[in-house]
Every structure is written in structure tokens, then in C-alpha cells.
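Here's a structure for you.
Omission of a single protein chain aside, the complex is shown with its protein chains in their original locations.
This part shows chain A:
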Amino acid sequence: MAQTLFDKIWDAHVVSSSEGFPDILYIDTHFIHEVTSPQAFDGLRKRGLPVFRPKQTVATADHNVPTWDQHLPIKEELSRYQVDMLTKNCAEFGIELYGLGHPYQGIVHVIGPELGITRPGGTYVCGDSHTSTHGAFGAIAFGIGTSQVEQVLATQCLLQSRPKRMKIEVNGKLQAGVGAKDIILYIIAQISAAGGTGYAVEYAGDTIRGLSMEGRMTICNMSIEMGARCGLIAPDETTINYVKGREFAPKGEEWDKAVAYWQTLYSDEDAEFDAVLSYRAEDIEPMITYGTNPGMGIGVTQHVPETASFEHKEQASYKKALDYMGLHDDEQLLGKPIDYVFIGSCTNSRIEDLRQVADFVKGKHKADNVTVWVVPGSKQVQEQAIREGLDKIFNAAGFPLREPGCSACLGMNEDKIPAGKYCVSTSNRNFEGRQGPNSRTFLASPLTAAASAITGVVTDIREFLKEEELV
């Protein structure tokens, strides 16, 4: 029978399936970090259980860590305690930890792929909703709560009901200056922050196929922002070339065997999806969000919608969002002064993101009214950027390259956007207070963020690109 990519991977991981129960799904690798794991380890201690498969568990410290002077002890007491707790728990239960100071440390969704731990056909979970990132490799990957972290630590399995399947196709040629981040912000704006709930979403079409692995990770990363259980993209040459040679990727004969299997991982031609959506790449502008959920996005030249355009019962929530953002009906964001630019997070902190930004800002300087933070996704990304001299370009442009961590995406460390200030951010959430109490977030691509840092106002990257072509 014709099967979707999702079903092929799911079926290969079902340990047992009983009528009236969710499936018991086998998890290949469980990623953990300091924030959502301590209570799970406590649970194991209370039950007197070991970690069932410690070698299939990988830990890093990312959410709480400072992004400056990382070699010094963490100043904030609770953050330090939580990171220390992770170290103790990993030692006690025999789990490999890529903690602060380790050359592999970084944001959990950046290090898994770059170390070759994330591979096509696998199942990956983590107590973090952006685990959907790993689906870019043609894998099933999703975020779980702490009770489920405990479940996976105890059994390497998870009780899960099979979600419905959705296919989202994007075909055509992207405009210059438009990239993966714009594609996913566009899709979420079309289907809303709840439009993918209950679905595993497969992204397909020639535009998606044409993206690099970094771009595909950006797309899958934000699947959760439309409520989807996970997002995935069938593996191809791009995927295989990315995984090949990485630290923990299979080698020799194992590699050949793995590749042969990966080549079977695609949705069969007549596989049935519960929903299919299709978009044209040409319709996508550089995107920016104006509201307090990632579905509230517009093309950068468009105007903020009018309250009256919403159904009556939705108007109060809409007005609350605009008030929080300090915006009004029909306002255009283009040209609006901003205060901060954050380039980082599990959405956009990979080497390709930093190269793209460096390439654009070379020979330019940030506007005086803007503070810029560039936070690499991992120690390896940071080292690579330095090897390529990107740090020098960034410094000259007033874009200091910091040290790896989740940083201002959620402001658990010191990197907080002050109350009332506007930040153009390459991260994934614009919720109220996400980047710091009363902070105001405009989500955008790395290029839009970089261009806005240079001008000091919300900017259409295409205008810059036109000028540069003329020069």
C-alpha cells in the first residue's frame, strides 16, 4: 500500500500497538537540556529506575547559559544551580554531557544535526517544542513535556497516538532576498498559529527541494508555530551530503547500508494525506510579524490588518495584541524605528545564517539607535565563524559575535530586550514578554534583521539588493 514518508518512519519504530492504547514508539535519540529535565531525573530516583539507554541520550546546556564570558561561573544563581544539576544528573545516570566549555556545546537543535546524531529515518524527542527542527533530515522529531522526558529516560519509548498527515508544497522561484525563514513565516501567516495542530507536516515541492539543510531546518523548526506535531522533508542528495563525514555519522559499510535505506524514505506517489496545501514561491515577500503570535505576519511592505477585518469575537484578542505591540490598524512597519536586532536561536544561528549576514554587512555599519547581538548556535558554529573571519566583519559592523546559547530568543539568561523596546529577531516566537518582560518582537529572516540593523528601521532587504546591483 502507498505510504507517506511519515508513516514509513513511524511504522519502523512501533514497538507495540494495541487496540485502545496509543502506540509504543521507539526513540532513537533523546536530547535533554537543563530546564526540562531535573524533575524527570527526580522521578527516576523516586521510582528507583536507571536511565534505560544512556548511550541514546545526549545532553547539553543551552537555555540558561550566558553568551558572554562563558568561561566564568554563571552569575545568576538559579541558572547556575540548574546547569549544575544537569551536570550532576548526567554523571549519576551515565549520560554524555556537552556542557559549558565542551567543544560540542550549543543549542540542542543545532548540535544534533551538526554532530551527525540526527539522521534520516530516525526518531528524536526533546523536552523542547523546537525539536521539530530535526525533521529536516526526513526524521520524526517532536517536543515533549517533562513527564514524557521521564518516560523516555525510563524506557527509551513514548506512548503516542499517530497524528494526521498534511502535505505543504511550495513550488517556483523565490525572489532575491527571500529565504527559508520567509517561506515558513508566510505559511504560518496563511494557516494561522493553530492551523497545523494534530498533523505531521511534510514539506515538499521544488522550492523546498532547492533549500540547503540549514534552510530546511529553519522551515521544520517553526512547524510547532502552526501547532503541528512535527515537520519533515524527504531526504535527498543534499541531506546525505550534509550528514556524510560528521562525527557520529555512520562510517564505511555502515554508511552504505544507511544510505541505501535512506533512499527508500519518501512519500509514495499515490500516498494519501489528510490535507494538502500548495503555495507559489513567487508570492512570498520578505516577511515580518507585527503581533504576538507567529501567525500574525505580513509581507514587509504590507500594512497591519484592520481590527474590523476580523470576526467580532476575535477582535478583543487582536486589539490586545496591537496594544501590546504599540501599533495601530493599517500601520506600515516599513520605516518604523527599532532598538535591537537579535540574530540567533535554533531557527537561525547556523553557519550558513552567519555567512549570509556577514556577506551582507561587510563594509556597512549598524545604525546608532540599534544594539545588535549575534549569537551562534553552537561552539562549533562560533569556531567556524572565527576561522572564516566572520567575527572581524561583524565587529567592524558593530555586530559583536557572542557565545552559543538560546539567549534572547526566550531571555532566560541576561540577554533580555528591555520593556517597550522593539527587536527585529530571527528567532521563532513573538509572544508577549518572550524576549523580556514587555519586550516587543518583530520576527524576520537574518537578511531582513541585518538590513534593519544597518538602517535602524524596519527595512525591505530587496531595496538594498537593488542598490547593490546598481553599484
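Assume a contact is a pair of C-beta atoms (placed from the backbone, for glycine too) under 8 Å apart; a residue touches a chain by one contact, two chains touch by 3 or more; residues count from 1.
The working rule: contacts and distances are computed from a predicted model.
Trainee: Would you kindly match the missing chain to its UniProt protein name, picking from "ABC transporter permease", "Sulfur carrier protein ThiS", "3-isopropylmalate dehydratase small subunit" or "Spermidine/putrescine import ATP-binding protein PotA"?
Mentor: Protein name of the absent chain (UniProt record): "3-isopropylmalate dehydratase small subunit".
Trainee: Among A:I9, A:V35 or A:A189, which one touches the chain that has been omitted from the display?
Mentor: Only one listed residue reaches the unshown chain, and that is A:V35.
Trainee: Identify the residue among A:D7, A:E114, A:D128 or A:E352 that touches the chain left out of the display.
Mentor: Spelled out, the listed residue whose C-beta touches the missing chain is A:D128.
Trainee: Given that one chain is not shown, which residue among A:V15, A:A176 or A:V276 touches it?
Mentor: Of these options, the touching residue for the absent chain is A:V15.
Trainee: What is the set of chain A residues that contact the non-displayed chain in the whole complex?
Mentor: On the side of chain A, residues 15-16, 20-22, 24, 26, 35-36, 38-39, 42-43, 46-47, 52, 63-64, 78-79, 81-82, 85, 127-129, 131, 143-148, 150-151, 154-157, 159, 161, 193-194, 197-198, 224, 227, 229, 292-293, 295, 313-314, 316-317, 320, 410-412, 419, 429, 431-434, 437-438 touch the unshown chain.
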